[in-house]
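One chain of protein is taken out of this complex; the other chains stay put.
First chain written, first letter: the chains are A, B and C, and each begins at residue 1.
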């Protein structure tokens, strides 16, 4: 299990290369990338709650690991200023079967979205604004 | 889009490094690895139907691409003799949002399992046997 | 002439991967009956068609499908990719 909150850029391919463990039959990864929907975004700024963030990420990963018997689990989330095209975060899950690996990865993503203390601010030519949470993200938790 | 049926081993990390395209916000990968459930497996042998295999993989990838507006899609499937621990296959999907990337990857996996002409034979110390299809794999198609 | 192709344990039971045959069968089921009548190994391979799948010119099909215009018929067990 590897949990990391970091300002440094990371390489999803290098993370996948090291991930898995000896008994995995199925590995799922999710990578989130800074996307510019408006065409004018200059950067994304991620604020977080130090201490609570790591605890929330660890709890989410441990719950996924127990519920789907994962042989390995990874959660990386960046904070600070990010440019368009850079990876924001990544989760990876290793399980015996594909359904478990997919479900565990989606579960972690849904919980990270709404239960880990991160806040995103979009920075453009006319200033900055905080990205609002979507009600669909809160609703996504109901399926677990 | 990249579709490949190959005997050669591939490196999932190297595939992820090259995958995505400029407008992706979310990338999901699935990697299947030869797993030894019995503890005595010597190899896995994968037979396929040349021609039909490539056509089925292309059709599955094109359908996923259209349905979830993917900005990139990858399907690699090996054939021939594989050792325990080697990657068998990989799919990757790139979309704007996480739900689309996950759904497209799961859709492709479900269809590859039961609609692409591959057959797996398990080789152990007491001989070889063909792995039977699971009824749950056929049922998994009903959700799409 | 029609090409008939076999995969996985169907290939192993029949003992060859493909053959060219002359047939007047109108449907897949007719062709199966014709093959079963040939030799015990065919009879054994096709004993339970519910355990088999068929593709006509590389498209999944079914046992009631007509054979008119078909060049390649493939028989195989349910697929196990992924």
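Heads up, the rule we're going with is that a residue touches a chain if its C-beta (ideal position, glycine included) is under 8 Å from a C-beta of that chain, and two chains touch if they have at least 3 such contacts.
Keep in mind it's a predicted model, so treat the numbers as computed, not measured.
Considering the whole complex, the hidden chain is in touch with A.
In the complete complex, the residue from A:1, A:14, A:55 or A:83 that touches the missing chain is A:55. Annotation for chain A: contacts to the undisplayed chain at residues 32, 47-49, 51-52, 55, 77, 88-89, 109, 112-121, 130-133, 137-138.
One rule holds for everything that comes next: only the chains that are shown with their structure count from here on.
Taking each chain's centre as the mean of its C-alpha atoms, chain A lies 49 Å from chain C. Each chain gets one centre point, the mean of its Cα atoms, and the points for chain A and chain B are 24 Å apart.
With touch defined as above, residues shared between interfaces to two or more other chains in chain A number as follows: 98. Within chain C, residues 82 each touch two or more of the remaining chains.
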